[in-house]
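Worksheet for the structure shown next.
Removed from the display is one protein chain of the complex; every other protein chain stays in position.
As written, the chains take the letters A, B and C, and residue 1 is the first residue of each chain.
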Amino acid sequence: MTTNRLEAFSDGVLAIIITIMVLEMKIPEGSDLESLRPILPVFLTYLGSFVYLGIYWSNHHHLMHAVSKVNGKVLWANLNLLFWLSLFPFVTGWMGENNFKKIPVILYGTILLMAALSYRLLTQVAIKSEGSNSIIRKAIGKDRKGILSIFIYIAALAISFFQPAISVFLYLLVALIWFVPDSRIEKVI
Amino acid sequence: MTTNRLEAFSDGVLAIIITIMVLEMKIPEGSDLESLRPILPVFLTYLGSFVYLGIYWSNHHHLMHAVSKVNGKVLWANLNLLFWLSLFPFVTGWMGENNFKKIPVILYGTILLMAALSYRLLTQVAIKSEGSNSIIRKAIGKDRKGILSIFIYIAALAISFFQPAISVFLYLLVALIWFVPDSRIEKVI
Amino acid sequence: MTTNRLEAFSDGVLAIIITIMVLEMKIPEGSDLESLRPILPVFLTYLGSFVYLGIYWSNHHHLMHAVSKVNGKVLWANLNLLFWLSLFPFVTGWMGENNFKKIPVILYGTILLMAALSYRLLTQVAIKSEGSNSIIRKAIGKDRKGILSIFIYIAALAISFFQPAISVFLYLLVALIWFVPDSRIEKVI
Partner (left out) sequence: MTTNRLEAFSDGVLAIIITIMVLEMKIPEGSDLESLRPILPVFLTYLGSFVYLGIYWSNHHHLMHAVSKVNGKVLWANLNLLFWLSLFPFVTGWMGENNFKKIPVILYGTILLMAALSYRLLTQVAIKSEGSNSIIRKAIGKDRKGILSIFIYIAALAISFFQPAISVFLYLLVALIWFVPDSRIEKVI
């Protein structure tokens, strides 16, 4: 299997995830401004998740450009990442509809953490497959951003038991850190 | 990242948006002609949104053909456009189900305006990235159509507080202006 | 715009239509065999619509292979076809849920007719764009299958006011006629 094929399939899945999330914004019964109000937190969560998935899509491409061959391990590490990302619509809808309450905030953070761990796993599997002198090995380097994100997620999860609002703020912080596309691979190439 | 990849992803998202909109046409309970009547405004709104998204898809391609390289700014200007377009199913369903009432008409117009502004932002970011002597710079020129659309949307929004029907008519007018694919880039090439 | 791009977008839309149709098969409340019974007509309609969309997808490709350039007219004739095909999930769900009653059967037939007319329009627009000596002109020839289908649909629509069951049979008959992929273009090439 070529990297190209894996990328096209991942693109397809990500495009669908990012788009069906909007279906969780249920059309309100009424037609006045008031009936839009319960939609607002869902909209904000949707916006956040959209940015997150945009970041994953962008970084995923940068990663795949540095991968020359796809073996079974890379394939399943990639499917594993897509699985956790596919849960975004569910946790986005639940957190949005419940106005950032404790348990939905914890679940949202858990999925963010699992996606981050899966992305790191994918990079590690790809590095192992490409070899220690590969472009990807040099490009990812110590993966400071990746490790930092994971630590912030864990902190956010711990905090969410007491102050869900701070956790949501930390989720946004990680998004901000990653907002700039992963230029590490570009630099090495 | 190549323009090709950005285009394929945008294509995917647009294809999904254009298709899931039809899910907002809920299947009626009854099986007689009468039970189809509440679907009619949803159908008409769906038709209008379909044409709008067709226009965006067509023009987006013409634009991307004139873009030679994708940097982070172009990437996020593009995702920003896709975000606003992804709200079409929601506002289409709401306006259709509420028979073109005031607030849904205002919200629909707001999304149209945001999409138009995002498209203009994308062209500006692309022009800046490509340089002042680029094909895209000459092709877009003064962007009269783009600016005219934005003014009509703002007028339509102001009018919709009093006469939503006129606003809907203005939305259709803009669609008509854009119906012909953006031939400016073709001319310059 | 290249034919390739138009084909990829159409492929995307068709893949989504064919797949979201299955969402109209609502999961039953109970968990016994009895609760599956109301799903059966929806399942059968889904199967029929799946075959229809498979035929359109297959013939669409044969058609596009004979199209060398895409102008605005071809582009919109193609979007027009996709629009009518996008209504398949709605009419499939309605006819299935209402056990082939009169009005849903008429609506289903109307969409089949509109799709057939749109496909014929697309071939005519493409022939005009390609020229009277083009491969596509020779391949489509008198388009007997296309014209026959349209006549059968009109007959089925007339009959459906009295005997919807016969109409459903006629819809299946047209599917059967088209089941073999359109080999006319292959022959000429």
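The working rule: a residue touches a chain if its C-beta (ideal position, glycine included) is under 8 Å from a C-beta of that chain, and two chains touch if they have at least 3 such contacts.
Here the structure is a predicted model, which means the values were calculated and not measured.
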Check: Looking at the whole complex, which visible chains does the left-out chain touch?
Finding: A, C
Notebook entry, point to check: In the full complex, which of A:44, A:79 or A:135 touches the chain missing from this view?
Noted result: A:79
Check: Looking at A:23, A:114 or A:175, which makes contact with the chain not pictured?
Finding: A:23
Margin query: Contact with the hidden chain only, please: which subunit A residues?
Written below: 1, 5, 8-9, 12-13, 16-17, 20, 23-24, 72, 75-76, 79, 82-83, 86-87, 89-90, 93-94, 97-98, 101-104, 107
Notebook entry, point to check: For subunit C, which residues lie in contact with the unshown chain of the complex?
Noted result: 7-8, 11-12, 14-16, 18-20, 22-23, 25, 27-28, 31-33, 36, 47, 50, 54, 57-58, 61-62, 65, 179-181, 183
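Everything below uses one rule, namely that only the chains that are shown with their structure count from here on.
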Note to self: Once you draw an edge for every pair of touching chains, what topology comes out, line, ring, star, complete or other?
What the structure shows: line
Next item on the list: Answer with same or different: of all residue numbers used at the interface between subunit B and subunit C, are over half used by both copies?
Entry: different
Next item on the list: Using mean C-alpha positions as chain centres, tell me how far subunit A is from subunit C in Å, no decimals.
Entry: 38
Checklist line | Numbers and ranges of subunit C residues touching at least 2 other chains | finding: none
